[in-house]
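Submitted below is the structure of interest, expressed as C-alpha cells.
For this depiction, one protein chain was excluded, whereas all remaining protein chains were kept in their positions.
Chain IDs A, B, C and D follow the sequence of writing; residue 1 opens each chain.
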Amino acid sequence: MSLGAYLNSIGTSAKTIVAGMALTFRYLIRPSEIVTIQYGSKNNAPKERYVPDRHRGIHILETEKCIHCHICEKACPVDCITMDGTRDAPFDGAWKGDGCFISSFTLDLNKCIFCNLCCEPCPKECIHMGMEFDAAAYTRAHGVKNLLTDAPYSEADRVREAEARQLIEAAEAEAKRRKDEARKAAAAAKAQATPAAAPAAPGAPAAPKPPGLPPPPGAVVPKPIASPTPGMPKPPGAAMPPPPAPPATAGPAMPPPPKPMPPMPKPPTN
Amino acid sequence: MAESIQEINLNNDSPTRDNILITSVDQLVNWTRRSSVWPMTFGLACCAIEMMATGASHYDIDRFGSGPFRATPRQADLMIVAGTVSHKMAPRVKRLFDQMPEPKYVMAMGACTVCGGPYIKHGYHVLKGVDRLIPVDVYVPGCPPRPEALLEGLFRIQDKMKRERVLDRERIGLRPKLLVE
Amino acid sequence: MNAPHIPKAFAASDVRSEEMLLNMGPQHPSTHGVFRVVIRTDGEIVIDSESHVGYLHRCFEKHCESVSFLQSVLYTDRLDYLTSMGNNLAFSLGVERLFTDLVIPERAEHIRVICAELNRIASHLLAIGTYGMDIGAITPFLYCFRDREKILSIFESICGQRLNYNYVRPGGVAYDIDDSMIAAIKDFCKYFRPKAQEYDDLLSNNDIFVRRTANVGVLSKELALSYGVTGPCLRGSGVKRDLRRDLPYSIYSRFDFEIPVGTGERGTLGDCYDRYMVRVREMIESLRIVEQAVSQIPDGPFKTDQIKGKLRPPKGESFIRVENSRGELGFYIISDGKDVAYRVKCRAPSFHNISLLTDISRGAMIADMVAIIGSLDIVMGEVDR
Amino acid sequence: MMTPYTLVDWVLGDGAGWIARFIGAVLVWAVPITGFVSFVGLLSIWLERKISAHIQCRLGPMEVGYHGALQTVADGVKLLAKEDLVPADADRFLFAFAPILAFAGTVVGFAVVPFGPGLIVADLDIGIFYLAAVGSLEAIGVIAAGWASNNKWSLFGSVRAATQVVSYEIPMGLAFVTIAALAGTLSMSGIVDQQQGWIANWFLFRNPFTWIAFIIYYIAALAECKRAPFDLPEAESELVSGFHTEYSGMRFAIFFLAEYAQMYVVSAVAVVLFLGGWYSGIAPLDAAVGTGVAGKLVGAGIIVTKSFLLVCVQMWLRWTLPRIRLDQMLYLCMKILMPFGMLTLVGSTMWEYYFPTPEIAKVGGGWTGNTVMTGVVVAIIGTLSLIVYVRSVIRSTPSLRAASNP
Partner (left out) sequence: MTPDKVHEILKAKHAQAVSAFDPNPKHPSIKIAPEFWRVVAKTLRDDCGLDYLVSLTAVDRAAELEAIYTLEVMDGARCPIHVRVLVPRDNPLIATVEDIWRTADWHEREAWDLMGITFVGHHNLVRILCAEDWEGHPLRKDYKSPDTYHGIKNNVT
C-alpha cells in the first residue's frame, strides 16, 4: 500500500466522518426537526391527530339497523363474532334490530385481527370499525366486548343471554306453532274453496290467477314488549315503544333467504 | 375502556389484598421501577416492527424511561412477546423468561400471543396464546397493535407496578396465573 | 524435588486451541427475527455455519386450503410483513390468472402500482436502517423509521391499517383513494428526495461503513444463480434481472425506470456494499414510478364488477411471480372450482436468499457474519411461511 | 515550582501522624470523589440519552421529572432493587469481584485529575506516568467479568476488550510523552501552569504537531473507554451485549457507572494536557480571579465544563459512526496512530528546539512567535471547515447541486 494511498485513505475517512458528524450536529441543534407525537404525555397533548378516518379500530354496532343475518359472523376468518337472537317473535330483554330481536352480539377482541372483512359484506352497513384502539387488559376475559352495550362482556351479560336463550326457544316454538295453525287453516280453507270452483270452470283456458296469499287468520297481536327492560342502558332505536312486530307472513315458513351477497359495497364511511 | 386497577383482583387469592399497606419505601421503589421499565428486544414477527416503530422517533417510548431495549434477558424488566410463538420457538421463550431477574413482567403484544390470532383455527404449529407457557401480565390485542396501543399496554404495566410491595416476594394477587385448562 | 519441567519450544500443534461452537440463537439482536445459526468458529473466524429456520412456521399453506380465497389474502399479508401490498398483489394476480377473461379497471391497476412501490420504499428503508444498526450506526435506523412513518400514515389513511393492509384483492382494490390521499403521496415524494441524500452522508459514503461492508460476503454470479437468489441480492452481483422489466405484470410496462445493478464501486462485485447500494438506488427508482403513476391515475371504478358475490375462480392451476422488495415472490395456486383453494404454494424469495449463508460466510469474521445476514435482508415470516 | 500543597495539609496542618492524615485524606477526598463520580454518572447518562434523542429527532426522557431529570436516579435505584442473580456455574467470587475491580480501576484515575488550582487529590510529580500505569487496571476487571460469567458471548467481549485496551495504551503513552517533553514536567498541576495566559499558550496551539497529538490522544481515549466506533467489547448487535451479558441489577449499574466515570477521567486529562486546565485562556480574566477561594471555584468550573464538552463530543461521535471491526481497530492502532504518535513526538520536540517559546510566554504570556503560528493554524482550520460547510450546503440544496456538477 503506497504512502499516497495510505495518506489518502486517512484523508477520506476523516472527511467522511466529519461530513456525517456535520449532519448529526445539524439535527442536534435544530429542535424543529423533532417529530415526536407526545402520545400519553401527561403535560402536553399530542401534536397531530394520530388516527385517520378509515382507521380499523374497535367495532361499533348500530343495533337498530342490524337484520341479524349472520353474514359478518360467517365472513370472519377467526370466528370472533358470536351473535344470538331471533327474527320470529320478540322476547323480554331483547335489543330491537331491523325486523329482528337480538339477545347477544359479542366480539372477542383477543382473536380479532382487525381485517375489516366483517364490515364489508354487511348488507345494512351497521357494523363499523371505530376510532378507538386501546384494548390493553390485565385478563383475557376483559378482551371480549359486548357490542350491544359497548362494555366488556361481563358475568351479567352471560346470565342474561342464558335466560334469553330459553325465551327465544319459547318464542320460536310458539311462532312455529302459530305458523302450523295458519298453514292448516289455509289448507282447510283451500280444501273447501277448490271443490266449489272445480265444477264451475273446468274449460277456462286462462289459468285462474293463483289464489293470493290467504289473509292471515286474524292478526294475533303479539304481546307488546313490556316497558323496556331495566338494565338496558342503550335504549333500542326510537324512544317510543316499538310497534307490534308483524307476525311472520304465512308465506314461506323460513325468513326470506338473505339476498345473494351484493358486489363489494362502496367504501365504508365509518 | 381501560380496566381499573381494582379489577386486577379478579384472581386475588388472599382476602387482605384490598387493604394492603403501601409503605413509603414501596412507593419510592415502585416509582423507580415504574419510570425505568427496560424492555427486552424479543421481536418475533410483524408486531416486532410495530415495537421498533414505538421505539423510533415518532412515538418514542424513551420518553417514559423505557428507551434502552436490552438485548440480554439479564438486564430486562419487561418481556414484550411481539409476534407469533410457534411450538418450535416455545421452549426458547420459556428459557428466556426464566433467565430474567425478578421483578419481571410479560406483555403479550398482538393477537397471536394473546390467543393465537389469525392462526387460531388451522395453525397446527402455532402456540395458542403465550399465557399457556409463561404468566402474562398485560394483554395488548391488535394485529399488529398500534404503537399507541403498545404505549397503553406499558401504562397498564406501570399501573400494576404501583401496587407492588418490595417485601412481597410472591406478589400475591398480582402474579398472573398460567392459563391451564 | 525434581528439576522444574522446562518445556521445549512450543510447536504450533502443541498449542491447544479447539474451535468453539457458537449458537447465534433464535433470539439475537442481529438475526432479523427468529433465525438461528450454529457457527463453528476458530477465534473470530467462522469455519462453518449451519442455519436453522422454522421458528416462525405459521402454517400459511394449510390456511389457504381451509379458508376462502378472499380470507387467504389476509394470510398473504403476514408472509413478508414488510411488503404486505406486494404479497397481496402477487396472490391477487395469481387468482385473476385463473379466470379466463377478467379485466382489471385502469384506476385499480394504478392504485396497485402506487401502493406496491410505496411499500417497496418502506421495506427498503427498514432494510437500510436495520443494516446500519447491524454495523453499529444507530442513528440512520431512527432516520429511516421517521421517513417510513410517513408512508405508513399514507397507507393507514388509504386502508386503515399500518402494517397488514388486506387491501389489494382479486379483482381490484378494497377501497378507493380520494384526492387528499393523492396529495399526501405527492407531498411524500417531494419530501423524500432530499432525505435520501442524507443516508449517503451517514452511511453510503461513510468510510467506516464502506470498510465494514466492501469486499465482505462476496456473492458470485454463479453461486447466486445456482441457489436461485433473486431481487437486490442478485442484482448486487451484477445480474440485471427484474420481473417488472423482464416479465411485466400489471401495468409496469408503461412506466420508465432503471434497474440499478451492483458495480463493485467500493470493493469487488457482489459484496455487501453493492447489495446495500442497489437498495438505496431502487428506492429512488420506485419514487419515480410512484410519481409517474400518481400523475397518470385515471378516474373510474376501483374494482371489476365481473366478480359477483362469492369469489369462486374456475378450476385450474396458475403460477405467477411478482418482483417483491426481497426478490421474486411466486404463488402456485391450484383451484378445483370451489371457493376454497385446493393447494397454494408460496415461493418465498428470502427462503432462497438465506439458504446460501453457509457458502458465503465461510472464512468471514463474526462481525462480517452479522453484516452478511443484514445485507441479505431476510424476513422470517416469508422464510418459514 | 510551587511546593506540593494539598487540601489535606491545609485542613490538618502538617504535624499530624500518618493515620490521621490517611483518615483525613479519606474524609477530605475519597467521599467527595465518589460523590463527584456518581454525579458525573448521573449527569452524563441523562445527557447521553437527551443528546442521542435530539440527534435522532425525538425527545428522549420526558415524563420522569422535568425533561427526564430524575431518569437516571430512577434507573439507578431500580437496578439496586433487582434480583441479585449469578449464572448457574459461573465463578461466583470472580463474578462478584469483576465489577468492583473495573470501577476501582476507573476511579483510581481521579487521584491525579485536578479540579482547580489547588484542588487535586495527590499532586504527584509523576502524574501522567501514574495515569498510564493505572489505565489498564480496568481492563483486568473486564476480562475477569467476561471469563467469570461462563457465557461464550461475554468471553468474546472480554478478549476483545483485552486486545483493545492494551494495544491503545501505546499511542496514548506517546501523546503523554509529547506533552511531557514540551512541559518539562510530569506533574499535572505543573503542566497546567505552563498553559497560563492567552489561549495561544495552550499546549494544543503550542505547535502544529500537538494538534496531531491531541487527535491521537482523543482516539486512543475513545478506545480506552470502549466507546463510539470502538465499542467492540460490548457490541450490541454482534455479541448480544459483550462482557456484561450476564450481569444484571447492581453489578451492571457499577459497570455502567465505571464506563461514564472513565469518559470523564479521559476528558479531564485531555483538558489538562491540551486545553489549558483551569485557565480560561483570557489572561486578564485569570488575573482578575486570582488564586483565592474564588479562583479555585472559577477554576473548578472551567475545568469541569471543558471536560463535559469533551464528553459530549464522545457522545456525538457514538451516535454518528458505525462500529469498526477487530482487525481494522488493530490496523488503526498499529499502522496509523503509532507512526503518527512518534512523528509528533519528534516533530514537536524539534519544533520546540528551533522555535523556543520564550520564558515570558511560559509564565505570564504576552504575544509571541507562536501566536503567529496559532493564527496560521486557526486560519487553516477555519477555511477547511468553511469549505466543508459550504460543500454540504451546496449538496443539500438540489438546485445548487445540479448547477455545481452538470
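Basically, a residue touches a chain if its C-beta (ideal position, glycine included) is under 8 Å from a C-beta of that chain, and two chains touch if they have at least 3 such contacts.
What you see is a predicted model, and the numbers here were worked out from it, not measured in a lab.
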Report summary line: The listed residue (C:R254, C:R288 or C:K345) that touches the chain absent from the view is C:K345
Query raised in the report: Just one of C:R97, C:R212 or C:R326 touches the chain that is missing; which is it?
Result: C:R97
Report task. List the residues of chain B that touch the chain left out of this view. Result -> 86-88, 90-91, 116, 120-122, 124-125, 127-128, 132-133, 181
**Report entry** Interface residues of chain C (partner: the chain not displayed)
**Finding:** 53-54, 57, 59, 61-62, 65, 97, 225-228, 241, 243, 246-247, 316-319, 321, 328, 330, 332, 334, 342-343, 345, 347, 351-352, 355-356, 384-385
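Keep this in mind: only the chains that are shown with their structure count from here on.
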Query raised in the report: If you tally the C-beta contacts, which comes out ahead, A-D or B-D?
Result: B-D
Query - Between chain B and chain D, centroid-to-centroid distance (C-alpha), Å - result: 40
Query - chain B-chain C separation of Cα centroids, rounded to whole Å - result: 30
Requested in this report: Would you pick out the residues of chain B that each touch at least 2 other chains?
Outcome: 56-58, 60, 63-64, 71, 118, 121, 143, 146
Query raised in the report: Which positions in chain C touch two or more other chains at once?
Result: 28-29, 67, 74, 139, 142, 146, 149, 164, 201-202, 206, 208, 211
Query raised in the report: chain C touches which residues of chain B in the complex?
Result: 41-46, 48-50, 52-53, 56-58, 71, 83-84, 86, 88-89, 92, 96, 118-119, 121-126, 143-144, 146
Query raised in the report: So in the complex, which bits of chain A are touching chain C?
Result: 9, 12-13, 16-17, 19-20, 22-24, 35, 52-56, 75, 77, 113-117, 120, 129, 260-264, 266-268
Query raised in the report: Contact residues on chain D for chain B in the complex?
Result: 49, 53, 56-64, 68, 70-71, 73-78, 81-83, 85, 236, 240-241, 244-249, 252
